[in-house]
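Below is one structure. I have some questions about it.
The complex appears here without one of its protein chains, the remainder shown in place.
Coming up: chain A.
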Amino acid sequence: MTLFRFCNCTLIRNHALIVDDLWIRHGKIIDPEKVFFDERIQADVEYDCRGVLVAPGYIDLQINGAFGHDFSSPDEASEEMLLLVAQKLTAHGVTAFVPTVVSSKPETYKAVLPKYKRRAGSAKDGATILGIHIEGPFIDEKKRGAHRTDFLRTAPNGIEDLLSCYGSFNDVSIITIAPEIPNMIETVIPELVQKHNIVVSVGHSIASLDIGERAVCAGARFITHLFNAMLPFHHRDPGLVGLLTSHRLPTTSIVHYGLIADGIHTHSAAVRLAHRVHPQGLVLVTDAVPALGLPDGTYHMGAEKILVENKRATIAGTQTLCGSIASLAECVQNMRQALLDGEISKHGEVKIDKQFVVECIDAATLHPASVLHIENQKGTLSFGADADFIFLDDKLNVLSTFIAGEQAWTVNDSWSINNLRTKNSSQ
């Protein structure tokens, strides 16, 4: 099988930027030293990447739709629709994502969920589908955000209620629940985690820190869009935000938290706060609404009407934010700017931009992969990982996207793979 060598790359590896080559075969990143000494062959095809920044492809754990398509709409849900979104998301540097379904009626879940199967990505099919994120309806009414009250539920019968509501747990990767709902901590979370291998995320909740800690001890490991749809941090009851510095969590794994860095949902000071306090847990998510990628106008999400105007998406007729329309690539840029802003005002000069670039990219790659326990395969450029990667310029704009080693998208002709090739001796 053809051995590809991408020369002259500035790679993100082991939390640092290093100048090195990237070797790919069979859609995986391989160790060139092993190939050199054990197989004694040279690359068949070589590309000169002109020193460009090469990062793992971005991974989005919370996205409600995009390019006008709504994952929660039973009328639109289909394999073709998901495929289309998966293909178009490559323009944002996204190589894997988790389509998210908001609080809905049981009939809707049964119509919609079976259409979204896990699927490996490719240049032809676009980003990998990592499973489904079901956000709700077992959430708290007071923190429902844009979710409809009449769809919210409790679980007096424990996990049975979730199963009868959703229909099945097949292809479900993440479920967001409010842990204070009776039975969640006692039975639902442990069963979801241990029996069904599903990542439980806490959110849309009025839980105290104590309840949050018990949820994590029961198996929850993610916080849905930190700061949004939960109690604000209070110095005598830190609420779910306090999980970032809790001293009563199991030490075996860390708690990750989603953060919407669209410049609107989270103030840059809050981004810096969370980052300084618990950087390894930070996961950038878009929580994007179907309007992502579309110009200003009105669109549908779930059973709601959404207004998009001036980079804000609100429920038509209210001031309630209902998700972001910033791409994951823009979120990475926003996070980097937020970190830089913090440094400039403190020291008067920028010394650690390179480290920030690495951390912001980790937040959109390695960290989301860790949430799903796939950090050896996705979200990394380590040997053996899937060859999902992107080219970025120094402002972190996406120049090109590769999935399983093949170019899935390029911003212009100059970054087309044909124009980078310097050697081709494959048959």
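The definition used in the following text is that a contact is a pair of C-beta atoms (placed from the backbone, for glycine too) under 8 Å apart; a residue touches a chain by one contact, two chains touch by 3 or more; residues count from 1.
Basically, contacts and distances are computed from a predicted model.
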Given the choices "AP-4 complex subunit epsilon", "Orn/DAP/Arg decarboxylase 2 N-terminal domain-containing protein", "Origin recognition complex subunit 4" or "Glucosamine-6-phosphate isomerase", state the protein name listed in UniProt for the chain not shown. "Glucosamine-6-phosphate isomerase"
Answer key for A:Asn14, A:Gln42 or A:Thr298 versus the chain not shown reads A:Gln42
Contacts of chain A with the absent chain, listed as residue ranges: 21, 31-34, 36-37, 39-42
